[in-house]
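Subset of chains shown; positions unchanged.
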Amino acid sequence: MKRAIFPFLLFLALAGNLLPLNAQQRHEFRVPDLPGFHTLKFDPHLHTVFSDGMVWPTLRVHEAWREDLDAISLTEHIEYRPFRQDVLADHNRAYDIARPVADQLGILLIHGSEITRAMPPGHLNAIFLSDANALDTEDWRDALRQAASQGAFIFWNHPGWDRQQPDTTLWWDEHGWLLKEGLLHGIEVANGWLYSPEALQWCLDHNLTMIGSSDLHNPSSMDYDLSGGQRRSMTLVFARERTASGLQEALRSGRTAVYFKDQLVGRQEHLEPLFRTTLEVERMVRHPNRFTFTLYNPSDIPMELSKDRGNDPKLEFFRQASVPARGYRNLTVYTGDAEGMDFLELKLKVDNWLVAPGEGLPVTLRISPDGRVRPSRSGR
Amino acid sequence: MKRAIFPFLLFLALAGNLLPLNAQQRHEFRVPDLPGFHTLKFDPHLHTVFSDGMVWPTLRVHEAWREDLDAISLTEHIEYRPFRQDVLADHNRAYDIARPVADQLGILLIHGSEITRAMPPGHLNAIFLSDANALDTEDWRDALRQAASQGAFIFWNHPGWDRQQPDTTLWWDEHGWLLKEGLLHGIEVANGWLYSPEALQWCLDHNLTMIGSSDLHNPSSMDYDLSGGQRRSMTLVFARERTASGLQEALRSGRTAVYFKDQLVGRQEHLEPLFRTTLEVERMVRHPNRFTFTLYNPSDIPMELSKDRGNDPKLEFFRQASVPARGYRNLTVYTGDAEGMDFLELKLKVDNWLVAPGEGLPVTLRISPDGRVRPSRSGR
């Protein structure tokens, strides 16, 4: 393969535009900031051709940019690299390749890897690594200790995956050991569109951080109908600043919520203020025997409301009402004497914002006909 | 990197399902068979990580299957492989990797490569190769002679690409030489959404085969809104049989049409019978002073009809009418005396089915109120 090299150098210098320089369309994903925090959209579980994924590392950054994410992590399997005959590199290489593009596009790229073992303990992700090669050990305990020694945040992946837990989602002794040793900081409550109520309960019981991820192997546009409005599963991180260390501090502190399939899962202490800062009330009108008003949801996460127990029996209103993403809903509350009321107080559940398995977020909506539910539209 | 190997073999045997086994949705692309032939949908120009594409070779096969293609070719750049530090393989490797998946899914995989040089002669694809490594030569003439000696079909890619033809789409002496030497068999009339009327004219002038391709580097679902109904640019090949050799014979014989962006480009001798076998007339009714009828287009290629010259001046009808993909259009033709007419004869142009630069396909629609335009619905 001899070749006159100089003309080719010139050619390659010009050839930058053989790389994809296409028009780019961004699919916004509007989620309001939690008061006092930035809401960062983080997908901490992704694969590329450097393990068993179907795409080049930089593409994951472009996808993230197009889908309005703040942060991603490429978590190649340490132990499973079916393309190693052709793709030859160490365990840091995917990160190294993607990093310059991430910097250019303003995506926070978190260095991570997937420790991929049989159950127990199954698959675990370690993120915020400095050297993924150190995790390539025979015993998984050593791999996790290595990760911990680098200051990693470690979470258990897809505990309900049927290939490893065929019938029931079990907690094994090994997970108890991990917990005791400080080697387990979170669990995937949602992996792709696989939701695990057991994982949610374990996060509540053991004070672990709730994680959502896509675990994409295919291109994201292949698995999700992005232009049709679908979005990948991910973790919403309520961070003090939009930096890698801001992200890490929030994950360590458990300030997350899980987004998947038009649903949220999180702790009541986070979801309640997020709901309050999101929902708006408009055009409230007092009629002789009823109030009419419009709920507006400026975010891209829908709200499925239902009547909760404990409401004033004089108030007659909907049993269920959804406020679609970026959408409005007109509502009526009937009452014997609207004139005599200074405000409405409705006890509701947000059925698709879960705070425990099967439990929607309880909220009290206090609406005054002379004002809005909340003063500003900061959520927009 | 020492490791107990045996448990891992077991693990790998089970791990097949770490690869993408997701639910798959197929986006049908209905194009009727040309009478006497199979209409094969062929994308002869694609890239993977083995040159400067963003995806693994097998993904191109899965994409093809999902998009209802019959055949594809992975045409890596011989001379431009920016990922060679990590992806180390010879020029046949992408084909070898993709082949078993193509066989399994019934996709015809045609072995090809892109000879990637400065203008002249620019970039050329050679397909139906037996060994792409032979094309890695210093002089492009040698590369093309090598391809020809393997029986390759050779076409000129994106002649109007602004990086190589900044202001005007020129035919260079070198292309004349290629033609004379029998080393040029077709030209890309459409590359992605770049259409070249000059290429169309050259195909007509020099009896070259019209080629359409996607030239995808990104995942197809990223560049095309597949679920929204967009489709990649491609070549429709009218083949005697659905085999690689059937494809090759048809390409050699110039029996193709180019599909891009809801448009067709082809020779009148192919587009006219294709139109005739596609369009259906339904529910024709004779009224005292007019005929009403419905045109039905069972294909996924729309038809933009317009009134041509030479119509009977007694017939008063639409100046423009589109029949959408898989859609209907109700039409009325006014005439002084419908009772006295045995049939309607309308001279039309199909403006989005081009037979020359700026020239829509001319058709004569002969409709009888007592029957259909054509007897069968074979086009469905």
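Letters A and B name the chains as they come in the text, with residue numbers starting at 1 for each one.
Assume a residue touches a chain if its C-beta (ideal position, glycine included) is under 8 Å from a C-beta of that chain, and two chains touch if they have at least 3 such contacts.
Please read these numbers as outputs of a predicted model, since none were measured by experiment.
Of the identical chains making up the complex, 2 are displayed, while the complete assembly in this file numbers 4 copies.
Convention: only the chains that are shown with their structure count from here on.
Centre-to-centre separation between chain A and chain B, using Cα means, comes to 39 Å.
If you check the complex, the residues on chain B that touch chain A are 1-4, 7-8, 11-12, 14-15, 17-20, 22, 49-50, 52-56, 58-59, 63, 66, 77, 79-80, 82-83, 86-89, 93, 97, 118, 136, 138, 163, 217-219, 221-223, 225, 227-228.
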